[in-house]
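As you look at this complex, bear in mind that one protein chain is not there, while each of the others sits in place.
Letters are used for the chains, namely A, B and C, taken in the order the chains are written, and counting of residues starts over at 1 for each.
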């Protein structure tokens, strides 16, 4: 199967940008739905996002099987991506990470809500996923399809789910948008945590959040160009 | 219209410095009033401040119309600048940003006050702007002249206004001064937030703040040279 | 005595990585047990970890004597390493540091517990060492064998011990693993501190922690490659 080289390039940049912006460290991953086959998606093989190269991109079906067989070891948790794509046809890109400022919210079951217009996509609040409700005592990872399906279900129509004792997953309607969302979900978490110590927070209401989100979607390319410039060449 | 190349150069540096110092990210903008026509101001077209070049600088009238027609897309919120220049003849430069440590103050309606001499310009405290008082539910942005005018009015004679759910705007009597103020408003916010967790804060009183501000104005060039050196060449 | 050049190289990288990742500053040290003689271990001479070179690596016996005499000044606290290797045959590598986010836990006698799967190795909680119980008023350092032995004993079967007024020590079954643990013990401390301000923390239980730790051990090389790439060449 032949994939659009520009999409591959964007996906490699998405990996590098998420590392440069502190959303991922050695772990975490970002995928994009295959534009020519909605039943598959593109994701790197098992490499640190900051080191991902064009040749590391693999196309998986929604069950997490590589479309073309490969010797490359896959990410253990690729089922996060497949099962969300299966349940949410509107989702075109997914980021799973241990984005640091979001962890304290997940482990204290505190909802993430938009503190400013940049995080309008959080207007419905963050969803919450408790893995032990599904797996009992586990290694916390979404390493089987049924756990991916349970996570996808917990997400409902929201853009972000906090995974207790693990991390978070953010979804978007495009690769640029999901990178933007992953970066500003982290920023929002940091600011919400600080503001929480200062007083009662006046969050954006749902209408403000939706309107802000719509406007921001028209400005993402400005930030993308900045982020892309920072990581330099990918070859 | 021909503009002083040194002013253009300073404005480009102001953009790059504000990015390097963490006041702006992909968004935010800085303008300077046109020294040869107080009814217009210089501002970049719609680019991330860290990427702004000489050729991106556009001259706008106070209604936000480019003086010389251009194909360059403008910032949505340029009305912040024009309306403040209209209402405040003393203001010669404006920074609008999502300066991170100031957000928690805006969303908890906590006044920013000077914790140290470097922030003497905050002596009158920060002003506060609630956009929903003027626009009802909105996308939070100052995307129309009447909102810029309302923001300018909320500023009164102060140097800084916190915009709930959005960011902040800082004004100064020169480009160097407004860059200095934007940087130290952020520093002050971070320190005030930390000190708040430690005990009762002894702020500068208004006289101390005014005297400190006057003295610091004579020292700004020392910091400007450092900041400029960090961003390197702009061409 | 001849040592495996790859092990020496890995130990130099371990030093540089711990500095690059903010676990150590000018002080702190990392050792690995000698694979060909379990009664000795490899450790740099008295240099800042970020500057350690191949030729700085010295082999010490468990009493802290250099196996081959050398003019190089040793670390004052090498007894931390020898005494832990003596008491814990399962330990193959040791990091001692002043890892910043762990200090607040040691000085408030707050237990470090795993907030997410990456820190599953903290499942049994952190041990605690009060030097004044053994040395009365001291300079806080483990500069004699009996203090190293007391520290080793306090560790029990845990992977991490907080040293009041000083720092912490982390142990592992390999060099890669101990570097991973030292980095994520710091991350866990930072997140636990933040979450503590937000609400009641739902920590990993002991089974979750053990399962997560087992899984993560299979993923360490992914992070190691990233960390190693960041520090560049060591020659």
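Remarks
As a convention for this text, a residue touches a chain if its C-beta (ideal position, glycine included) is under 8 Å from a C-beta of that chain, and two chains touch if they have at least 3 such contacts.
Source: prediction; values computed, not measured.
Within the entire complex, contacts from the absent chain reach the displayed chains B, C.
Considering the whole complex, the residue from C:7, C:59 or C:76 that touches the absent chain is C:76.
Touch with the chain that is not drawn comes from one residue among C:33, C:164 or C:228, which is C:164. Summarising the interface, chain C meets the missing chain with residues 25-27, 46-48, 50-51, 76, 98, 100-101, 103-105, 107-110, 132, 137-141, 143, 164-167, 193, 196-197.
Interface residues of chain B with the unshown chain, by the touch rule above, are 114-118, 120, 187, 190-191, 194-195, 197-205, 207-208, 211-212, 214-215, 219, 222-223, 225-227, 229.
Here is the rule we use: only the chains that are shown with their structure count from here on.
If each chain is drawn as a node and touching chains are joined, the picture is a simple open line.
The chain with its Cα centre farthest from the Cα centre of chain C is B. Closest to the middle of the protein, by Cα centroid, lies chain A. Per-chain CA centroids place chain A at a distance of 32 Å from chain B.
Separating the centre of chain B from that of chain C, both taken as means of CA atoms, is a distance of 46 Å. Contacts with at least two other chains are made by no residue of chain C.
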